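The structure appears right after this line, and notes come after that.
Shown here: the complex without one of its protein chains, the others still in place.
We call the chains A and B, going by the order they appear; numbering starts again at 1 in every chain.
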Amino acid sequence: MTESTRAIVIGGGHNGLICATLLAKAGHAVTLLEGRSSIANAPDLEFAPGFFSPGLAHIHTELHPKLRQALNLTSKSTGTKTKTIALDGQGAHIHFYGDKVEGTSVSDVDQAAYASFRKEFLSYAKALTPLLLNRPPRLKNMDRGDQFTLAKLGWSLRFGLGASSMREFLRVGGINIYDVLNELFDNKLVKAAISVDAVMGHHMAPRTPTTVLTYLTRLFAETHSEPSVATKVDSLHRELEASAIAAGVDIKTDAWVEKVIIENDRANGVQLASGQTMLADIVASSADAKNTFLKLAGAANLDAMFVHRISKTRTNGSVARLHLALKDIPSFTNLTTEDLKGRLLIAPDMRYIERAFNPTKYGEHAEQPVLEITIPSLHDATMAPDGQHVMSVNICYAPYHLKQGWDNARDKFTQICIDTLSAYAPNLPSQIIQKELLTPQDIETRFNISGGHWHHGELAIDQSFMMRPIHGTAQYNTPIENLFLCGAAAHPGGGITGLPGWNAARRIIAMTKDKSS
Amino acid sequence: MSDHNYLSTHEPSPFDSGIRAQSQTENWTGWNGYLSPRIADTLASEYFAIRSSCSVMDLTPMEKYRITGPDATAFLNRLVTRDLTKLRVGRVAYVVWCNDEGKVIDDGTVFHLAENDYRLCAQHHQLDWLLLSSIGFDVSIQKETHDIAALSVQGPTSFSALSAAGIKGLETLKPFGILNTNVNGFELTVSRTGFTGDLGYELWAERARADDLWNTLFTLKDTGLFDIRLIGLDALEMVRIEAGFIMPGWDFNTAESTIRADHDRSPFELGLDWIVNFDKPYFTGKSALLAEKARPATRRLLKLTLEGNKPPVGSFIFHGKKGKQTGAVMAQTWSPILKRCLALADVDFIDGHPPNDLWAEIYYQKELKWHVKWARCEIVEGQFWSHPRRRATPPMPF
Partner (left out) sequence: MTITKNYDAIIIGAGHNGLTNAAFLAKAGLDVLVLEKNAHIGGATVSRELYDGWKYSNCSYVCSLFRPEIYQALDLGRHGLEVVPLQGGVTFKQNGDYFGSYHHHDIQRREIARHSQRDADAVVRFNADLMKWCRLIRGFLLRTPPDPGTFRPRDAMEFAYLLKKFYELSESQLYEFIRFFTMSIAEYLEEYFESDVILAHYSGGSIIGTGLGVYSPGTAYVLLHHAMGDVDGSIGSWGFARGGMGSVSKALASAFCAHGGSIRTDAEVTNINVSNQRATGVTLKNGETLRAKIVVSNLDAKRTFLNVMHSEDLPGDVVKRAKNFKIRGSSGKLNIALDAMPEFPALPPGSPLTLGHLHFSDTLERLERAYDDWKEDRWSSDPYTDTVIPTQFDPTMAPPGKHMMSVFVQYCPVEPEGGWTDAKRDAFGKTVLDQLAEYSPNFYDVLLHAEIRTPRELEAEVGLTEGNIFQGELTLDQLLFNRPFPGYAQYRGPVKNMYMCSSSTHPGGGVMGAPGANAAREILRDLNKSDTTPEDFGDD
């Protein structure tokens, strides 16, 4: 290869940045196109004068050490580690930190059970490492890479876990978190808090089969880091941007990609909204699958059933976000200011979560929602004017399609959330200066994610692994030659893991090498 | 309460009363939810009506879809393997369409009726596949199977007969051409198309004009000047094999209904290479077909003639007499006009080529006693039988 391959990466999210950086490091000439005006500082985060929201993800974990190594990231990128506090209506809150759970209502038996549960489930999550850190292996027509991944996975399950743990893993892998937690714990609040991690961001509730698997994919991040509260100064994003620039990636902002140019069934560039066209040998899209295939590439360039299957992927989000601008620090019953730096959960028991979920199946919102709360301004004072604060809330559940229409329900739903909060923080309503509710439809518009789904598509088994986003394009390359997926729509999905971008980059590098050799 | 008539297994064709009056044998078979005659009178008279005078067949059961809208051409071009951008208004094309794996879902004809206005005729029900294929295209797809009264008029005297019936302009109508005309006070569309490999036409009218259309033809018969004869599906089967036409669902399993691995067929495997065009924008199955093209052929639906006069009903095909089994007969007939047995057979290839010595093992019965006989087969390229009158414009006035 005499000339370097020209690559275009669409989208400046963390997956796009990581993919671009790694391609550049491999010697490709990379241009990254971002439709917004800035990579790391999203202008629409300022939801009230002087008040900033943390963006879409308000909890961060660190990237996998191997990925950090591949990117030569040195600094500790995320903020302070944090604990989770499950709020109790009577003030008997339960604190989770690492393998410990503390609270007046938690029995010794439950404490011990929690420690062993964490140990066991972290080992399951860890056993999935070969699967998550590689392109998902094909189950037929495998190449050596696929065989190697499968062998590593088999080894990790069979010998990493051992026969009895593997059997248990195979049993719980497909079931719901509700049954597992009921087998293990007595304390309702403990069970609810764990199950929130299994269901948040998904169209699932604790009794939905496969919620153990969603829990494990979330837990995976904790095999190598601890969660922290995200702030406006998204240091990870900054760091990724800096490393992209250092690697020689040409970052263009305000560069909205209108479509991928396809000639002779091959992608050979993109056309921008400005009308400008840019040619490239490779186009990698971190947009979701519906946007990538149905809008950017176009159905006419793809097989009919492929298009049908893409259009049938379940991509409707079920989480809304609420940002509150507060006059001062809210006071929660029985919580210190130090406690407020943590992640607060309102989910009294698993049935409560289940009841919050039921209405979304019918295009209705929860009447008593599950809430996940952070106060990022306690970590980053620049997010609010002096002495004032920002509260960031994830709300389960809010359907993408609301029967009555979101415009007719926005105020009511916001009020429901504030009422739910004030049961634990009575003075909160009087502290609110401004509020912003982002429904899944708003998230769709603002972040250009079809359906407003955190993960660019449900992480159900039928949309995971070699079926993500759909089979036929699950290994980052698409049916269109030179067009690749590198975002959360691809394996292993969303969350700030950077794994799709990393896996995609390695796939692209390997495939271009094969082609030129 | 619903008016759904659960007791009747079939829907009446708009030509129902006419067909029943002409049908002597009451030998019916189901076809796409309608009753069609297998034989209306006698097989021989019907076969020879097609080949030496004028035959009539009801096309109502054939699936018909109207495709309109700004993306109609792009939609159809992505659907089928042929390049339809070259199909002018007023022309018809024979097409096949495939699934993503490049296996044939169905075949049919596309009628370019007007700008952004097409009719697609298909052997099987296709609405689901058409709608599924329409994602991302600005088109409207309407099923019009029940709304059209259509008759196929085929045979050497079809031109003379239809002209005598008052249809003007047929002399300039070329094969695969469409003529919009008016006869006996109703609008009629005539296409020079058919499934017989002979001179012939298909006549299309509104359903409400079915009786008018029927009477236009059969009053002509009453004059005694033309032998116009209703034919059944058995005679059609003979002539379509002579013409080398394939029947999805009979000669091969259609892709959408295939359950077992390797039981579906690609256009190449059906010998339809001539309508697969890779020099056109993407179409469903293109990638798979390109990949297939790059590999040596593993099997083909071959046209075979067999020695002797025993039709190879359900026969296996062997490589060498009593050799290795290498295929099976999918359709067969005795051709009265060629005095020869014809067969379409699904045959395994060796290193990309057909075995050079093909034999059929034929079981037949004489006075309830079974016999077996081996017949040497010969591969035929192109049609078994064709006649210049099929393409002559103007057609000869037989």
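FYI, a residue touches a chain if its C-beta (ideal position, glycine included) is under 8 Å from a C-beta of that chain, and two chains touch if they have at least 3 such contacts.
Bear in mind the structure is a predicted one, so any value in this text is a computation, not a measurement.
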Touch with the omitted chain, as defined above, among B:R20, B:R38, B:R91 or B:H125: B:H125
Of A:N134, A:T149, A:N187 or A:T208, the residue in touch with the unshown chain: A:T208
Option touching the unshown chain, where A:S37, A:Q69 or A:N358 are the choices: A:N358
Touching residue (missing chain; options A:P65, A:G174, A:G387 or A:P429): A:G174
Missing-partner contacts on subunit B, residue numbers: 1-2, 4, 6-11, 30, 33, 100-101, 124-129, 131, 143, 256-261
Subunit A residues that touch the omitted chain in the full complex: 138-141, 163-164, 166-168, 170-175, 179, 183, 207-210, 309, 312, 314, 351, 354, 358, 361-362, 460-462, 466-467, 471-472
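Everything below uses one rule, namely that only the chains that are shown with their structure count from here on.
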Subunit A and subunit B, separation of their C-alpha mean positions in angstrom: 54
In the complex with subunit B, residue positions of subunit A that touch it: 265, 294, 298-308, 311, 472, 479
Interfacial residue positions of subunit B with respect to subunit A in the complex: 74, 78-79, 99-100, 129, 132-133, 135-137, 281-282, 284-287
